[in-house]
Structures are given as structure tokens and as C-alpha cells.
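Every protein chain of the complex appears in place save one, which is left out.
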Amino acid sequence: MNEIIAIIIAAVLSWINFVLIDTWMGLPEQPGVKGAEVIGRSVKRRGGDLAGGFFQGNIVCSPDASAGTLLASAACYTIGTPEGGLIAAILVYFGNRLCADPGYAGTTGALSITCIIFAASYIGIGPADFIVGMVLAIVTIQGLYHPFSSRLLGKIAKKMGRHTKLT
Amino acid sequence: MIIHANVLITILSYILAIISAIIVGLFLRMPILPERPMRYSFTISIVFPTSVLAIGFTAILFKLGHNGLLVAVVVGVLTAIFAKYFLESLLPKPQTEESS
Partner (left out) sequence: MLIQILGIIVLLMALRTLFAQDRSERMLYLNAMSFGIAGLMALYIQTPFGAIIAITYFIASTISSNAIAYSIGRVKNEIILDE
């Protein structure tokens, strides 16, 4: 498969994987730690959505499904599918507990992307494409224009019933 | 799709690791599921994180060269014991942060 198309497909799959799992696990609902609240309120001050801001702050301050996706792809690339993803799931769990997070989002993200990588290997997309795809996906959320991406995350959170009740 | 016997044994080993972790966890009286809402609870239960740790440690041992069903069962048992007694002291529950 053409390399660019593979990276784009991997980026879309990684984006869907981590946004859905993180939203379902309640990242937009409340800041997990104080640092996430600081970042969330700063995004709101600059014209964004508060729930989306909490989502972005939680990504920065604790390993979540985005970290799980990236590290599971890296582990699948170097160690092999699916053992790499399972090993990454344990290490992400330990990292989560070190950051005062229960650990559900990170491990779920790692395990689900391992299944996706295993399935995608049958159509010619390798784990290395998922590493680059995940970095591209996180740049669209954290690195482009925060008010727009936080409003998009807020709309998704509202649809899944996870929008924040704080103001 | 031709499924080779090696792949079947590997999948079976992972399933056996989870099953043995679940059985020993039930025996040690760990809660099956954390309390609701599940995504905010720090309780160590059978489904999470014991099963995840079981297949993870099995994967580590498989990559280090020790393959087989017996390895998976032993790892499942040891993981359940580790999760019940040692995980809490290794990774303590965080106290709620004081507000500034």
C-alpha cells in the first residue's frame, strides 16, 4: 500500500480510537489533577470549550488513551504484535498510577489499538505507520488551534453524555 | 485462512492466563468489578487490573523465550496473588490533593 495513504488511514484510526475511549472514560467531565484544570481554564479563556479544555489538559497531565495508543504502536513495532501491545498496556498502567490516575483509559487505549494494528496488518498497514499516524492525530488536537479543537471535543463529549458540569 | 497450531496455542495460553488469574482472584475474594462509576475508582478488582497484568506478564515471558501453557497458568496465579497483596503497597492510592 502507498506509504502516505497508510499513514493517513492509521492517523484516522488512531484519532477515532483515542478520542472515543478518552471521552467514554470521562476525560472531558472533570480535570483529573490540578494541572489539567489550569490548562482547561486557559483554553476556555482563549475562546474554547471547557470540556474540550479539560480533555486536552488531562492528555498533558496523565497518560491516557492517546499515550496508550502511541506506546502500544511503538511496542508492537519493536517487540511484535500482539505481545508489544500487551507489554505496553502494563507499563502504561504503572505510569497512570504514578500520575494519580486509575488507569482505565490508558490500558483500554493500548489494548484496543493492539487489536486494530493486528487487523490492519492484513491490509498492509504496519505498526510504524500507526506511530506516525498517532503523532499526527495528537498534533491535530494539541498543536494546531486550541479553541477549534476543544470545541470539537466538547461537541463529541456532549453527544456521548460526558460534557462537564463545571463552569 | 490457515491457522497454524502455534498461533492457536499462543491464543489459548493467553486465555488460560486470564482464566487462572480470575479463578485465583475469586478464591482470594477480590471484587469482580470496581464500584460505580467504574472509571473513577481505584479499587483493584479481578477484571481490572488483574487480567490486564496477567496477559501482560505472560507476553513478557513469551518474548523472553519461555513458551507454553504451563507458563501461562503459573503467571496467571502469581499475578492474582501479586495484585491482591503487593500492588497496593507498590502503587498507593493517591490522597486527594489539597486545593490551593
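Going by the order they are written in, the chains are A and B; count residues from 1 in each one.
By definition in this document, a residue touches a chain if its C-beta (ideal position, glycine included) is under 8 Å from a C-beta of that chain, and two chains touch if they have at least 3 such contacts.
Everything numeric in this text was worked out from a predicted model, so none of it was measured.
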{"item": "Option from A:Leu86, A:Ile131 or A:Ala157 whose C-beta touches the chain left out", "value": "A:Ile131"}
{"item": "From A:Leu13, A:Leu71 or A:Ala157, residue that would touch the chain that is not displayed", "value": "A:Leu71"}
{"item": "Missing-chain contacts mapped onto chain A", "value": "3, 7, 33-39, 42-43, 46, 56-57, 59-63, 66-67, 70-71, 73-75, 77-79, 84, 87-88, 91-92, 95, 98-99, 128-129, 131-132, 134-136, 138-139, 142-143, 146"}
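Just so it is clear, only the chains that are shown with their structure count from here on.
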{"item": "For chain A paired with chain B, centre-to-centre distance based on mean C-alpha positions, whole Å", "value": "23"}
{"item": "Touch list for chain A against partner chain B, complex", "value": "25-26, 33-34, 79-80, 82-84, 86-87, 89-90, 93-94, 97-98, 100, 102-105, 107, 111"}
{"item": "Sites on chain B touched by chain A in the complex", "value": "37-42, 48-49, 52-53, 55-60, 62-63, 91, 94, 97, 100"}
